[in-house]
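Of the protein chains in this complex, one is absent; all others appear in place.
Labels run A and B following the written order; every chain starts at residue 1.
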Amino acid sequence: MGRILMKGNEAIGEAAIRAGCLNYFAYPITPQSEVAEYLSRRMPEVGGVFLQGESEVAVGYMIFGAAGCGARVFTTSSSPGISLMSEALSYISGAECPAVFVNIMRGGPGLGGILPSQADYFQATKGGGHGDYRLLVMAPAGVQEAVEMVMKAFPLAEKYRNPVMILGDGLIGQMMEPVEFPDELKSEPSNNDDWATSGMETRKSSRRNLVKSLFLDSEQLEAHNRVLKAKYDRMRREEVRYEPYNLEADYKALIVSYGTMSRVCRTAVDILKVEGFEVGMVRPQTLFPFPEKAIEEAVRRESCKVAVSIEMSMGQMVEDVERSVRGRCPVEWFGKSGGDVPTPEEVIDAVKSFVKELI
Amino acid sequence: MQKEVMFAGFGGQGILLIGDILAHAGMEAGFEVAWIPSYGPEMRGGTAYCLVVISDRAIGSPVIRNPLHLIAMNRPSLEKFAPLVKPNGVVVINSSLISINAGRDDVDELLIPANDIAQEAGSVKAANIVALAAFVARSKIVDFDLLRECVKKHFAGREKLIPINMEALEQGRKAALGTGK
Partner (left out) sequence: MAKTFKKPEALSDQTTHYCPGCTHGIAHRLIAEVIDELGIRGRTVGIAPVGCAVLAYNYFTFDFQEAAHGRAPAMATGIKRVRPDLVVFTYQGDGDLASIGMGEIIHAANRGEKFTSIFVNNTVYGMTGGQMAPTTLPDQRTTTSPAGRKVEEVGMPIKVAELISALQTPAFVARQAVLKPKYIVRAKKAIKKAFQYQLDGRCFSLVELISTCPTNWGLTSWEAVKWAEEKMIPYFPLGEYKTPE
């Protein structure tokens, strides 16, 4: 099949179907309502389930219920909606169920705005809901990558029995780019007979399964949280993904940027290169686990004077960049979070000013 | 080589649609493309605009302050975007609705009475297609025959609209070749 031109939101919906997920529950919210609109047409065509829930709170638990009984299931929302789903994310993580959540971020806090933003970085990578849990967070920088990440998210969620979040932004959702749906990313749901409440008859077992996050006994809860921690540590070892850009040059500064913002930064790097001003970039494709080692290694370059976290927020990822750099060089932040995506020119001015301050 | 085209006008003038058609044509021609709409409050009744990027390599920043070309379907759009167009770009002005010029002497300005031409072709609704045709004919950003195919494909399933739009395309093309400064 050739390339087709698709809006990010619609491509995300189609990608889930192509990945083998035929169950979708959601609540409309700008700028991702096209996913629900698309799947309300498409799911009946493929014999799948589409349901518009009464709220994001309820949708979170529809996902929990469906995932708990062993079905592949996903939802999409945008920032304020993800806040409401964060309760369920905590429960789903605690109960170790696989599910995929897509956040097409808009500006915040509160109602904020509906234009692109990356201000849910903390929410996605550090919690949002209560308790010691982590989401595996992937951040696409374009429609094709969004498709591939959605398709990979389902087997990853099943591998870890943990929610996976795709963290995009309004621009990724709204823009159209040519896409292909790689057949090789279609996957069969993994066997879940040992934990899912699929009905004892269905799995031909006399042992019942229990999906829960309640452990009233302190030793049991301790042991449970150790199990969860071991999973998150395994993610740190096995799932880090990032894209290096211009790291072969003798760069004066290292940019760390993800998603839509990283594309702007790539253009900035290209323009600066023509000027003879070398800048390298690490683009995290997973935000949790974060490419700490790649960043640490990149700033060891003799020529590198500063690391700059460039994000559409008032400085969230910069804290992880600082953690990764481990004091090897100064770390700066540049960003905007009102909804206007910074331009390459603004990025160039910021990077130059940080380098200049150091010389 | 990367080219950016800004389409702008009132909501309801089919701005997003002609951007969509051009993006399709660019993709069919083998280029990398991105179609970036304005969304949000402004799409509800006010101005509408979208940006189409066509490039022979992976598209970096989808956010472009200075497009190479502009198709302005109403006056506020022209006033807003004309100063931003890069030198030597094509600026299509829907002169049926816009009584002013771009005010630039470094762009290729094209006055096209798109609404009048569309009316004559059978429906004022095809004014967007007239403007698109004029733009493609002038800028040669994609092959005109390819554009024709993409318009046909877009209206597949609504066959009775095809003759009007084909006529709009043809008249737009002719207008572009016969005018300009």
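Assume a residue touches a chain if its C-beta (ideal position, glycine included) is under 8 Å from a C-beta of that chain, and two chains touch if they have at least 3 such contacts.
Source: prediction; values computed, not measured.
Enquirer: Missing chain touches which shown chains?
Expert: So, taking every chain into account, the missing one touches A.
Enquirer: Which candidate, A:111, A:214 or A:314, sits in contact with the chain we can't see?
Expert: A:214
Enquirer: For the chain left out of this view, which of A:201, A:219 or A:248 touches it?
Expert: Touches the omitted chain: A:201.
Enquirer: Can you list where chain A touches the absent chain?
Expert: Its contact residues with the unshown chain are 23, 25, 49, 51, 53-55, 57-69, 71, 73, 87-88, 91, 95, 197-202, 208-214.
In this section, only the chains that are shown with their structure count from here on.
Enquirer: Measuring centre to centre with CA averages, how many angstrom lie between chain A and chain B?
Expert: Each chain's C-alpha centroid was found; their separation is 35 Å.
Enquirer: Under the definition above, what is the set of chain A residues touching chain B in their complex?
Expert: It comes out as residues 3, 5, 30-31, 113-115, 170-171, 174-178, 260, 263-264, 266-268, 270, 341-345.
Enquirer: Over in the complex, which chain B residues touch chain A? Could you list them?
Expert: 20, 23-24, 27, 32-37, 39-41, 59-65
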